[in-house]
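Removed from the display is one protein chain of the complex; every other protein chain stays in position.
Moving on, here comes chain A:
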Amino acid sequence: MEAEIEKIEQEITLQLQRIDGNLTDCFTTVTRSIIPSLKQFSEHSEDILDSLSWLTTLFERSGNVDFNTLADGEAKQSEASATANATASATTNATTNATATATAAVRAPDQDSSLQDPPTVSHLQSLMLPDSSDDEDYLTVTGQQPPAAEPSTSQLARSNKRKVSLLLQQEYASSSSYASSPLRRG
């Protein structure tokens, strides 16, 4: 009887030692391998982001959207309902901004596209569809709500998108091209 108790006590001590050993292994692996490699990963990804920052400025300018406010808006999606009331007032400003965004957007495709004909006004407006409302398009296509941290810019972008889609429909009178647009997918 007492021998069994002794035996069990020894086993208890052994198990406790194993627990301690395992926990120290956890601690050493986390401290020695995981944290330094994480630091290296974050350092490298920061370098990559710095080298890609020009793309963010490009898309920000083409869409007249701030990506910092965009990130905040995704976190506060409950405020999106408040913007619905103000969309009517923003449509009047859309026409004045449409030409501004069109000229800004042409710079983007001209940099890397192989367009050889000089872009006409209709091409400008048709090209505006992916560029100016790029972020809002992207967000709506993926099913998320467009951000509303700055109501004016998002509403402007949305109204611009509506106007451009109308122009597209008018230009390609056979609506088959618009119906098969990639923006309609999903």
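Note that in this section contacts are C-beta pairs under 8 Å (C-beta built on N, C-alpha and C of every residue); 3 or more make two chains touch, one makes a residue touch a chain; residues count from 1.
Keep this in mind: contacts and distances are computed from a predicted model.
Student: One chain of this complex is not shown here; going by its UniProt record, which of these names is it: "Trafficking protein particle complex subunit", "DASH complex subunit DAD4", "Eukaryotic translation initiation factor 3 subunit G" or "Mediator of RNA polymerase II transcription subunit 18"?
Tutor: Matching "Trafficking protein particle complex subunit", "DASH complex subunit DAD4", "Eukaryotic translation initiation factor 3 subunit G" or "Mediator of RNA polymerase II transcription subunit 18" to the record, the invisible chain is "DASH complex subunit DAD4".
Student: Tell me, which residues in chain A touch the chain that this view leaves out?
Tutor: Chain A touches the missing chain through residues 5-6, 9-10, 12-13, 16-17, 19-20, 23-24, 26-27, 30-31, 34-35, 38-39, 41-42, 45-46, 48-49, 52, 55-56, 59, 67, 108-109, 113-117, 123, 126-127, 129-131, 134-135, 137-138, 141-142, 172, 177, 181-183.
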